[in-house]
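The complex appears here without one of its protein chains, the remainder shown in place.
Coming up: chain A.
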Amino acid sequence: MSWMTTISVWIIPCFLLIVLVTASWKKLPSYELFVEGGKEGVKLAFSLLPFLVGMIVAITILRSSGALDALIGLLTPVLTFIGVPPEVLPLALIRPISGTAALGMTAELIQTYGPDSFIGRLASTMQGSTDTTLYILTIYFGAVGIKKMRYALKVGLLADLVGIIVAIIIVSIVFG
């Protein structure tokens, strides 16, 4: 599956090339636009800070006490049987509930197991490939006053499940 790694390496430089060529051709002030957009990036990173501190501290307490390993140890036989690496179970469970919480867990997993380990790659893929179902449901339905959501929650959670299963399969195939 080397083409997949090639895509991963080429995609950002090629996208940058297309953007800059188009902007220059249209005589846009690309550098000024870049700086303007970049300012939002600074704000975004700082707004994530308290979320990451809170979540990483909580999960580190759970891990360093030994409780997380004990819990994972209990579930290992069942999870290995169905092919799920037990280490990513907490992340899979929290992903549909809170995006920032999941981001904190992903960071902690990458730190603990290393970014280039199987768990690190799987956590990265899982974090990037699904979104926070409950948050989106609450925000969007809440904003326009929808009271009966019918089968929306079922569809969202099932799609998350499929996303996580596909993440496990694809990471096993490409990096396994």
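Assume a residue touches a chain if its C-beta (ideal position, glycine included) is under 8 Å from a C-beta of that chain, and two chains touch if they have at least 3 such contacts; residues count from 1.
Operating definition for what follows: contacts and distances are computed from a predicted model.
Undergrad: So which of "Peptide/nickel transport system ATP-binding protein", "C4-dicarboxylate ABC transporter permease", "Phosphoribosylformylglycinamidine synthase subunit PurS" or "Spore maturation protein A" is the UniProt name of the chain that got left out?
TA: The chain we cannot see is, by its UniProt record, "Spore maturation protein A".
Undergrad: Using the touch definition up top, pick the residue from A:84, A:119 or A:167 that touches the left-out chain.
TA: In the complete complex, the chain left out is touched by residue A:167.
Undergrad: In the full complex, which residues of chain A touch the absent chain?
TA: Given the touch definition above, chain A has residues 4-5, 7-9, 11-12, 15-16, 18-20, 22-23, 26, 28, 30, 33-42, 44-46, 48-49, 52-68, 70, 94, 96-98, 101, 103-104, 106-108, 110-111, 114-116, 120-121, 124-134, 136-137, 139-141, 143-152, 154-156, 158-160, 162-163, 166-167, 170-171, 174-175 touching the missing chain.
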